[in-house]
Structure formats: structure tokens, C-alpha cells
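For this depiction, one protein chain was excluded, whereas all remaining protein chains were kept in their positions.
Entry: subunit A
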Amino acid sequence: MEWQFFLEVLVGGLLAGVMYSLVALGFVLIYKASGVFNFAQGAMVLFAALSFVSIQAMGVPFWLALLLTLVLMVALGVGIERVVLRPLVNQPPITLFMATIGLSFFLEGLAQMVWGTDVHGLELGIADEPFDVAGVFISKFDLFAAAVCGTLVATLALFFSKTKLGRALRAVADDHQAAMSVGIPLKHIWAIVWGVAGFVALVAGLLWGSRLGVQFALTLVVLKALPVLILGGFTSVPGAIVGGLIIGAGEKLAEVYLGPFLSGGIENWFPYMLALLFLLVRPEGLFGEKHIERV
């Protein structure tokens, strides 16, 4: 049935979009708090997943390995802030961006040097098998990933709105100098944000690693997050989710229904085109902050 197939493509696309959002979230967190576009997010995803499977390969039980990797990733995030970014405070954004490019190469090399170059399988105990809902096949793993992502977003939303630390983060995001003037310790806030980004990288690394195997190519998943960021805005957590859903569904439907007329394989460039078209209408993205500068 054609409508069933359409639904399958749509639902599959929406669920794939959730996976993109997961990666986009890491970017948003750091950009929101520090204005830095973290080019190293993909390398952090690889580092997290590779650390987890390598620790597990030493015979460490799943939950302990998860905890140890979490500690490692938070330490890494805090370390990056301390060693790479703090010395660059008050430098132009492009300088910070360039620093994260260097950081990306460093992390990729470090991960392979410490944990080796082997490809690892990663099973989270959720089989990537379909189940039938009125003739529409839906992946159990995709639903699990969506649930994880939903929980993560809800937790982050609560953290940002209900905790003192979260409010401090939002204050920093709004205006660095104003936040510092009321006594918010900017450097500590940045360290926390990088730590949280490390945690998000771990979650993304586990889910993507489970799907693709834990290998260097995990660094490439960021390519899927970029159009999500353009569409959703670089500073909005809900934007990352909605952007992911639109991009995921859009690219799948385009590949299936437009692809045959454009010789196929359009999934790579179509999301960017969609995002750019969107920018023509809303330059700040769906949920991005509108900047008005008075001159």
C-alpha cells in the first residue's frame, strides 16, 4: 500500500531526525553558553564511544563502564575548557572556532593512540529489528533512541529552567558581561557546559556507535547535524529537536519521492538546501535568537 509506504518513510525519517538532533544538541549547548561553534563535537562523539567499548573490553560491566566513560568525558570537557578555551577568553569567535578545529584533530589522534584503531561492535541490548503497526514497519531501536533523546531534552530543559546553575547558564548565554557583573563565575559555567557537552557526546556516541559500529567514521555524523543547526538555530535546544525532525523527514521523503527524478543520492545536499531556503525566511533559524543591533 502506497500510503503505508509513505508513512513508513515519514516515521523513519522523523526517528532518524531524532538521531541527528542528538548530535546537534552538543553543538547547541556549547554555542549557547560561550558562542563557540565546537568543530570538535564529532571527535568527542568518537572519543566517548571508543572509550566506552574499550573500557568494556577490559571486562568492566556495562554500567560501570558507562559511569567511568561519563567521568572521563566530563573530565575531558572540563579539561578542554581549562587548557584550550580559557586562555583564549576575549579573543574573536573565529579564533575560538579555529582552536576547536585543532582540538578535533587532536582528539581523533588521541582516541586512536590511547584505544587503538580497531573497529568495535556495540550492542545496547535493543535489537534494530522492525515491528509491524498496521502494516507500517517501525524500528525498535529508533524508538528507543527517540525515548533517550526525549528524556535528555526534558532533563536539559528542566536543568536550564529550574536549577540555579541552569539559570546562571542562561544568563551567561544572554550576556557574558552582564552575567559576570552580577557575580556569575563565567569560567566555571563554561567548564560545566563543556562537561555536559561531553555527556551528550557519550549518549550520541553510544547510540550512533550501536548503529554504525564504533569506528572513526563516527566523526562524520556531525555532517548530519549541521543542517539541523542551521534550521533550528544554534542557540535553541527545542530548535535542535524540531530541526532534526524536519530535516530527517524532509531528506527521507525527498530521497524517495524526488530522488528518482534527480538520479538519486540527494540525501546529502537536500537537507542543506532545505535549511538554506529556510534561512531566506528566518535568518536566525526556527528558534534562534533575533539580534537587533542599534547603530
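One rule holds in what follows: a residue touches a chain if its C-beta (ideal position, glycine included) is under 8 Å from a C-beta of that chain, and two chains touch if they have at least 3 such contacts; residues count from 1.
Throughout what follows, contacts and distances are computed from a predicted model.
Visitor: Select, from "NADH-quinone oxidoreductase subunit K", "Na(+)/H(+) antiporter subunit D", "Protein FixB electron transfer flavoprotein alpha chain" or "ABC transporter substrate-binding protein", the UniProt-recorded name of the complex's unshown chain.
Guide: The record for the missing subunit names the protein "ABC transporter substrate-binding protein".
Visitor: Using the touch definition up top, pick the residue from A:Gly12, A:Gly244 or A:Gly285 that touches the left-out chain.
Guide: Counting the whole complex, the residue in contact with the absent chain is A:Gly12.
Visitor: Which listed residue (A:Arg82, A:His120 or A:His188) would be found touching the missing chain in the intact complex?
Guide: Of all options in A:Arg82, A:His120 or A:His188, contact with the hidden chain holds for A:His120.
Visitor: Kindly note down the residues of subunit A that lie in touch with the hidden chain.
Guide: Those residues of subunit A that touch the unshown chain are 5, 8-9, 12-13, 16, 109, 112, 116-123, 127-130, 137, 139, 141-142, 211-217, 219-221, 223-224, 251-252, 255-256, 259, 263-268.
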